[in-house]
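See below for the structure under consideration.
Apart from one protein chain that is not included, each protein chain of the complex appears where it belongs.
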Amino acid sequence: MSRRYKLWCALALLGASHALVLFAGFFAPYSYSTQNRDMPYAPPMRIHFIDAQGSLHARPFVYALKEDSALSGTYVTDHSREYPVHLFVHGSSYKVLGLFDSRIHLFGVEQPARLFLLGTDEYGRDQFTRFLYGGQVSLAAGLIAAAISLLLGGIIGTLAGFYGGWIDEVLMRAGELFFALPWLYLLFAVRAALPLHIAQWQVFLLLLAVCGIIGWTRPARLIRGVVLSAKERNFVIAARTFGASDFYLMRRHVLPQTYGIILTQAALLVPQFILAEVTLTFLGLGVGAPMASWGGLIASLQHYYVLASYWWMFAPALLLIPIFAAYYVIADELQEHLKSVPL
Amino acid sequence: MNGQASSISRENPPLIDIRGLNKKYIQRRPLTREKFLVRAIVDANLTIRQGTTVGLLGESGAGKSTLVRCMALIEKPTEGQIWFEDTKVFDSKTSSISGLRTQVQVIFQDAASALNPRLTAAEIVMEPLEIQRIGAKSERRERAMELLERVGLSRTWERRKPLEFSGGQRQRLALARALALKPKLLIFDEALSHLDLASRETMLELLVSLKNKCDLTYFHVSHDLEMLRGITDEIAVMCEGTIVESKPTAELFAHPEHSYTRDLLQAMPQLETIYSKRFAHELS
Partner (left out) sequence: MRYLARRLVHAILLLIAISMLSFMLLQWTPGDFFDTMRLDPRISAQTVEGLRSQFGVNQSFGARYLSWTRSLMRGNMGYSLSYDTPVAPLLWSRAKNTLLLAGISALLAWMIAIPIGIWSAASKGGYGDKIFGTGISTLLAIPDLVLFLVLLLIAVRTGWFPTGGMISSNFDGMSAWQKINDGIWHFVLPSAGLAIVMLPVLVRHIRSAMIEALESPFIRAARAHGIPRMRILLRYALLAASNPLISLLGFSIATILSGSAILEVIMSWPGLGPVMVQAILSRDVNVVAGIVMLSSVFLVAGNLFADVLLVASDPRIRAE
C-alpha cells in the first residue's frame, strides 16, 4: 500500500467514525439508556437475505429472539415471522448535535423484534447504540484533552524558547516534575482528590483538565526546541532590525514553524487521552452510568463469566484498534513529511 | 577613487561613533555546565563617517559579528557607548533604540537564511514597511515593486519564493528589503564572500550606484583583503575583540602598524602572484 493511500484511508476512517459518533442519535436504532430487561446478554442479531424456506428477499430482515424456555439465559431464533429492516424509521427522540429534536433513525425494525447489531449487555441495552453514544464521550475526551495539552504546551514552549533565561529554567523544571510522575498514578491521585459523587459531567471536565495538565510537557519541550532554533534564524534577526515587536516575530515567523510539530503531537496525544479516559472508566473511576463511555462498555469484561460466554461484549474493545491505528498512521505520515520540509 | 575618498572622509561628519565598547557574556560548557567568560569585544573604538565605505578586517572569532550586532542595535554592550549622529544609542531609555534601529540595516552572509523561505519576494520586501506600519497595503506593494526594480530584479518575480532565486539574486532581494526603510548605514556582514565573482561584480556595481542615489554609508565586514582594498575608503582591523588599527585604505597598505595587519599583508603578495599567474596563463 503506498503511503498516500494509507494516509487517505486513515483520514477516511477517522472522518467516518467521528461522523457516526457525532450523529449517534441518527445512526443508532435505539437510545443509549433504553433497557430491555427481558433480553439481557442477547447475542448479536444476524441480518438475513434468505429466509428459512430458502427464498431471497429484496429487503434484509431479522428474526425475533425469544428466550429459550429450556435453558434460561440463552436465546432461540423464532423463524415464524420475518421482520424487514426499514430505513429512516421513527424511533425514540434525541437531540441532533444537542440543538434540535428529531425522531428519525437510519434503520430499525418493527416491534416486537429488535435489531441488536452488537448484542446487549446485562440490562438488555443495545450495545451498538451504546457504542456510538459512548464514542461521543471517549472521542471527545481525547480531542478536548489533547487540545488543552497542546494549547498549554504551545504557550509554555513558545515562552520558554523565545525568552530563555529564568523563564525557561522554571518552566522546564516544572515540566520535568510532571514528566517524572507516572501519568496513570497522577491521574489516580487527582481522581482521588475529587469527591466520589460529583456530577458526571464535572468528573468528565475535571478529567480532561487533568489530562491536559499532565500532557503539556512533551509538546512544550518539542515546541521550545523549534522556537529556540527559529528565533536565531537570520530572518528573525532582520525583522528585529526593522523594529518588529516580540509578538510580531512570534506570530509571523516563529509560530508557523511549529504547526508541523503541533499536528504530529496532536495525532499522538489524542489516542493516548482516549485510552486514558477508557482506562479510568473501565476501572470505575471515570464517567459512570448511565452515560455511556467505551470504558464502561468493556468494564463488564472484568467478570469471568462475561469473558467466557458473551463474546460480543468484546467488540467495543476491538473497534478501538482501527481508530488508534488510523491516528498513528497519520502521525507517522506527518513526521515523514516534516523531515522533508526545507526548513 | 581611494585618494579622492580619503580627503572626503576627513571632512564628513561622523555617522556612527563607537567608544570603549565592551561585550562580555557567560557561556556554559555543554555537559558539565561549567560557566566561563567570553570577552567578545574589548574596548573597541571606531568612527564611520557619513558617505564613506569602511571595511572591517579580521579573522573568524575576532568578534566581528558581535560588533555588527551591537551596531545594528540588536544587542546591548556590557560597557561603552555608541553615538549615532550625535544621539547616544544605549541610553537608559530604551525607547530611543527602536527608532534608531531602522537607520541601520544588515545584509547577512547567507541570504537564504536571512529570508523566510515561506514568504514571497514581495512579502519579504514589504515586511519592514508592514512592521513600521507605513502606508496602506497597496502603497506598500508599489514601493516594494520599486525597490525590486532598483536592485535589478524584475517586478514579475514578486511571487517567487527565495529558494527560487540564485544566490546573487537573493542578496539583491535582501538588499531591496534593507532599503525599504531608507536607512543611513548598510552593514555587509561577509555578505559578498559566498558569491561567485560575476555576481560579486554585479553587486558591487549596484552598491556604488545606490550609494549616491540613496545617500548611504557602507560598512563591509570581511576577511577578504583583496576585495576590501578595491572598494573601501578606510579599513579597520579587528583582532581578538579590539580594533587594533583604523586607517584610510591606501595608508593601511602602505604603512601597516600592527603586527597582525602586517602578517595579513604579508600573505597577500602570494595571492597577487597566484592571480597574476592565472591571468598571464589566460592571456597567453
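Think of it as A and B in the order they're written, each chain with its own count starting at 1.
Everything below uses one rule, namely that a residue touches a chain if its C-beta (ideal position, glycine included) is under 8 Å from a C-beta of that chain, and two chains touch if they have at least 3 such contacts.
All values derive from a computational prediction rather than experimental measurement.
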{"item": "Among A:V96, A:A189 or A:L205, the residue in touch with the chain that has been omitted", "value": "A:A189"}
{"item": "Missing-partner contacts on subunit A, residue numbers", "value": "176-177, 179-186, 188-193, 195-196, 271, 275, 278-279, 282-285, 298, 301-302, 304, 307-308, 314, 317-318, 320-322, 324-325, 328-329, 332"}
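Quick note on the criterion: only the chains that are shown with their structure count from here on.
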{"item": "Interchain centroid distance [CA atoms averaged], subunit A/subunit B, Å", "value": "56"}
{"item": "Subunit B-facing residues of subunit A, complex", "value": "233-235, 237-244, 248, 253, 256, 342-343"}
{"item": "Subunit B to subunit A touching residues, read off their complex", "value": "72-74, 98, 101-102, 104-106, 108, 110, 113-118, 127-128, 131-132, 163, 174, 177, 180-181"}
